[in-house]
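Notes for the one structure printed next.
Of the protein chains in this complex, all but one are displayed in their positions.
Labels run A, B and C following the written order; every chain starts at residue 1.
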Amino acid sequence: MNTPELAALIDDLAVANHILVNEGVLDGFGHISVRHPQDASRFLIARSMAPGLVTPEDILVCDLEGQVHDAQGRRTYVERFIHSEIYRARPEVNSIVHSHSPSVVPFGVSSARLRPICHMSGFLGAQVPVFEIRHAAGESTDMLIRNQELGRALVASLGSANVALMRGHGNVVLGHSIQQAVFRAIYTEGNARLQSEAMRLGEVNYLTPGEAQAASDMNDQHLDRPWQVWKRRAQKAMG
Amino acid sequence: MNTPELAALIDDLAVANHILVNEGVLDGFGHISVRHPQDASRFLIARSMAPGLVTPEDILVCDLEGQVHDAQGRRTYVERFIHSEIYRARPEVNSIVHSHSPSVVPFGVSSARLRPICHMSGFLGAQVPVFEIRHAAGESTDMLIRNQELGRALVASLGSANVALMRGHGNVVLGHSIQQAVFRAIYTEGNARLQSEAMRLGEVNYLTPGEAQAASDMNDQHLDRPWQVWKRRAQKAMG
Amino acid sequence: MNTPELAALIDDLAVANHILVNEGVLDGFGHISVRHPQDASRFLIARSMAPGLVTPEDILVCDLEGQVHDAQGRRTYVERFIHSEIYRARPEVNSIVHSHSPSVVPFGVSSARLRPICHMSGFLGAQVPVFEIRHAAGESTDMLIRNQELGRALVASLGSANVALMRGHGNVVLGHSIQQAVFRAIYTEGNARLQSEAMRLGEVNYLTPGEAQAASDMNDQHLDRPWQVWKRRAQKAMG
Partner (left out) sequence: MNTPELAALIDDLAVANHILVNEGVLDGFGHISVRHPQDASRFLIARSMAPGLVTPEDILVCDLEGQVHDAQGRRTYVERFIHSEIYRARPEVNSIVHSHSPSVVPFGVSSARLRPICHMSGFLGAQVPVFEIRHAAGESTDMLIRNQELGRALVASLGSANVALMRGHGNVVLGHSIQQAVFRAIYTEGNARLQSEAMRLGEVNYLTPGEAQAASDMNDQHLDRPWQVWKRRAQKAMG
């Protein structure tokens, strides 16, 4: 049986699915996972389903080879290798969002780089890398990260960044916790929207690396504040 | 009396009307049809009315000459010839959406071509044709496809594509099923919005034809997932 | 006591206020009027209040000099002269909307002209005039049409058009009926949004004057269809 700590984490993971849908980061597709608190070689993620409908009962366990361990024999998403390979390569990461967050997609298909336009998105750092699947698997893929090899190629593009764009597909956002990953996914979308507007007004004065780091550290002290608002709003919208 | 299969299809067609309104593809105008499962020379469509208010009782039968067969003598849309001529020319097509989907209209009146910007819209293929009614009927029409001849002209522009734009009017989206046509109509709107943004950021790196085909084939395996979400959301918004 | 016909018209005018707020044409400001069906020298309009809160009891009678005739001594909007002078000059007009409809404002302050981009907005005709209050009253007004003289200057700019923009302020939309004025106000806003998008994609292929006229005549046969949808949606949102 789940410990109270694990049960609370699973509840948060279900809520995070609803928040990300309600705030426009996820639609019928995309997923969020959290590393298993008692086994760093496993992570929790919903079975293959629309994120807006996820309940705690839909959460299952997957290992870093992408194998599901589920008494009911359920399956999870094809792209579970995004999660498994990042958890393997980045021990400090405990939660990952993969989305097709709409405002971010254009930055993945043009030469314009996503950069932090204000203090809420300092976590974007000096640059956000773009993963090009053609370099790893040629010009006729279905764009999905559907095996370990593609997961490792994505990890290589990601480097030490908190966010990576996937050309013609979406993006991946990393955090120390579910709350941080959700915060970053929502403000990545917001930054893309504002940066796109600002670029049309003229040359943009971005945060310096020092400002980005200081602002990101500061925001990490307030992650629970927007989480409570988003949670309440998602429960109201979906309840 | 309707078979259970036909009754379920009619229910889905009513739901599809609500989904397309709720997701912003249709407003007070536009329509979706489905080919009759027991008679390939007929199709089902609502009587002439706002799509957001359609119920299963509003669905009637129309043939490929655009004649309505309805015991109550009701009429359907003026533009039923969009549907009848496409069903005649494209035997693999079983569902058609005609909309004024807002983000798509600008692509019908400029020289910029709608192209697949990400894997969700691979079905757009290498190009989306634009139908120019002036070539078929001169410079003073009311823009509507109001007879068989105009329907055939639209079919000629469409060729083998899944989507065609209609200059100064809207677009038409084809699918093998209601679920596929709805999926394509919603992601056509989304692609237009994102492509327009991306074009302002610089040159756009579109899907290759191979990527578009592979991504489209892959998405066809998951059509039910967003359908359930859209259905639930439409029922909540309109219930 | 009001005839049933007049009572129904007053109900429609209250509903029109709610529709225009709910569809984003009006915010806390702006107004819609209808010519009195039994006295062409008078019109019906709400007392000075937020349009989203108007009920049939808030409707009062105003004459073409801008004098209110109200047993309770209530006042109406400062800008009633927009309505009175247009009703005086344009006998075929029976309903007028004045709004700060957001997407339209940019077209009033630049040299780009609002033009019909698709068949839903054929009523915009060959051109939409822009009223410049500086020509009538100098460079330091509060921008309001606050007397008969300014009303007549607006009428002169309007000419025979159905829509006129007011620089740095908003717009005015005319119709034969409440339903037509509401339809035109909503699609004027929509056209501005789409035209602005299309202009960024390249040169725009607008409706010809013949297409605009034919499409406008055609739409006039279907005014009740979107009205029922907008009404239902407004009642749901505000009820």
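The rule we apply is simple: a residue touches a chain if its C-beta (ideal position, glycine included) is under 8 Å from a C-beta of that chain, and two chains touch if they have at least 3 such contacts.
If you're wondering where the values come from, they're calculated on a predicted model, not measured in any experiment.
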Touch partners, limited to displayed chains, of the chain removed from view: A, C
Option touching the unshown chain, where C:Gln38, C:Ser140, C:Ser160 or C:Gln221 are the choices: C:Ser140
Listed residues A:Ala8, A:Ala40 or A:Met218, member touching the removed chain: A:Met218
Residue of C:His83, C:Arg115 or C:Arg167 in touch with the missing chain, whole complex considered: C:Arg167
For chain A, the residues touching the chain missing from this view: 117-120, 190, 193-194, 197-198, 200-208, 210-211, 213-215, 217-218, 222, 225-226, 228-230, 232
Residues of chain C in contact with the chain not shown: 27-29, 49-50, 52-53, 100, 102-103, 105-112, 139-144, 167-170, 196, 199-200
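The rule is simple: only the chains that are shown with their structure count from here on.
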Centrality ranking, top chain (CA atoms only): B
Where chain A and chain B are represented by their mean Cα positions, the distance between them in whole Å: 33
Centre distance in Å when chain A and chain C are each reduced to the mean of their C-alpha atoms: 46
Per-residue overlap in chain B, given as positions that touch at least 2 other chains: 200
